[in-house]
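First the structure, which I've put down as structure tokens, then a few questions once you've had a look.
Apart from one protein chain that is not included, each protein chain of the complex appears where it belongs.
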Amino acid sequence: MSTAVAAHPDAPTSGVTNAKLGIWLFLASEVMLFGTLFTTYLVLRMGAASWPRGWDVLNVPMGMVNTFVLITSSVTILLAYVKASEKNKSGFQLYMGLTILLSFAFLVIKGFEYGAHFAHGEFPSTSIFNAVYFTMTGLHGFHVICGIIVNSGLLYLSGEDFEHPLFAGRVEGAGLYWHFVDIVWIFLFPALYLL
Amino acid sequence: MSEQTAHAHDIRPYLFVFGALLVLTVVTVTVSYLHLPPGPAIALGLAIATIKAALVAAFFMHLKGERAIIYGLIAITVFFLIVLFVLPITDSNWTSSRRVEHAAVGAQAEAAEAPAR
Partner (left out) sequence: MNTHDEHHGGHHELTFWEKYVFSVDHKVIGLQYLITSFIFLLIGFSLMMLMRWQLAFPGHPIPLIGGLLSSSLAPNGVMTGEFYNQLGAMHGTIMVFLGIVPLAVGAFGNYIMPLQIGAPDMAFPRLNMMSYWLYLPGGLMMLSSFIMPGGPAQSGWTSYAPLAIINPGQTVWLLSMVVIITSSLLGAINFLVTGLNMRAPGLSLDRLPIFVWAQLVTSVLLLLAFPPLEAAAVLQLADRVMGTSFYLPSGLIILGQPLKASGGGQPLLWQHLFWFLAHPEVYVLVLPPMGIVSEIIASGTRKPLHGYKTMVGSMISLGIMSFIVWAHHMFLSGMSPMLGNFFLVTTMIISVPSVAILTCMIFSLKGGSIRFTVPMMFALAFLPLFGIGGLTGLPLGLTTTDIYLHDTYYVIGHFHYVVVTGSIIALFAGTYYWFPKWYGRKMDETLGKIHFWGTVICMNGIFFPMFIQGMAGQNRRYFDPTAAHHNIPTQPLHIVSSVFAWLLFLFQLPFIYNFFKSMWHGEISEENPWQATTLEWACPSPPPHGNFAKTPRVYRGPYEYSLPGHKTDWFPQNEEAKA
């Protein structure tokens, strides 16, 4: 397609590949999805008679460690993309593997936090703050799991498909999604833990 | 496809941004230990988070130097996002204040009725 279009000087495309445009459109819808959750958070917080400060009810150090973990995984997936576009297979596999490990680490730490809450008898139904906290982090966690599935799939496919001309583009797409998951956490962390 | 090789694979900016993100995370956590009142705390926390998100978007997501169509898409999305924030929150602030007023009026009325019984 790209060669066929290039033959015509008035080729009417957006200049972005289909896959990349598709991912960005998907991320736009995701922005609205998480935007709704933040609206909910703000509306409920501002309407509440009292709202706990994050550090009183949540484990700030663990949240901070998780922030480091997620930011680091964002860098490793970026390096995986760099390696993929340099056609360096083992380098790609190393950094993609690291990304997946870090994502699991994020989920494990989150799991410990959840476990501590449940042990204290704090459930989503306990208070409106808990409802917001569990739903927002839960939905974010769901996105992390989706990311793990996509990234593991790419790691698995790299065994055979690494030379495919579109492979680096797919890694770029997965990377864009993963950075977005990172950005969501960058807002979630202060909103829930620090304010 | 030429566009992909055009990203010179100089990873130094990425590592610089990585460092900046870590530092900003430490800053925002440290500030939170000062236990500022909600107003300034939210303003500062939001400002730092926005800077961090902008760094990730601009460098990690290669938004810096992206095509016009992506900028357009982001502009539309951000516009509707602001709408989604501002209007329901404005309304909720008003209805919440009404609830407080109603509660106050109700309490007064009860207090006025109580001696009559």
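Before moving on, here are some points about what is shown:
First chain written, first letter: the chains are A and B, and each begins at residue 1.
Following the convention adopted for this analysis, a contact is a pair of C-beta atoms (placed from the backbone, for glycine too) under 8 Å apart; a residue touches a chain by one contact, two chains touch by 3 or more.
No experiment lies behind these values; they were computed from the predicted model shown.
Taking the full assembly into account, the omitted chain touches A, B.
Among A:Asn59, A:Asn88 or A:Thr135, the one in contact with the hidden chain is A:Thr135.
Against the chain not shown here, chain B presents residues 69, 76-77, 80, 83-84, 87-88, 90-92, 94-95, 98.
As for the chain not pictured, it touches chain A at residues 1-2, 4-5, 8, 10-14, 16-18, 21-22, 25-26, 28-30, 32-37, 39-40, 43-44, 47-49, 123-128, 130-132, 134-135, 139, 166.
Simple rule for what comes next: only the chains that are shown with their structure count from here on.
Inter-chain spacing, taken between the CA centroids of chain A and chain B, is 17 Å. Put simply, chain B touches chain A in their complex at residues 1, 4-5, 7, 9, 11, 14-15, 18, 21-22, 25-26, 28-29, 31-33, 35, 38, 41-42, 45-46, 48-49, 52-53, 56-57, 60-61, 67-70, 73-74, 76-78, 80-81, 84-85, 88-89, 92-93, 95-96, 99. Residues of chain A touching chain B in their complex: 2, 14-16, 21, 24-25, 28, 31-32, 35-36, 38-39, 42-43, 46-47, 53-55, 60, 64, 67-68, 71-72, 74-75, 78-79, 82, 85-86, 165, 168-169, 172, 175-176, 179-180, 182-183, 186-187, 189-191, 193-195.
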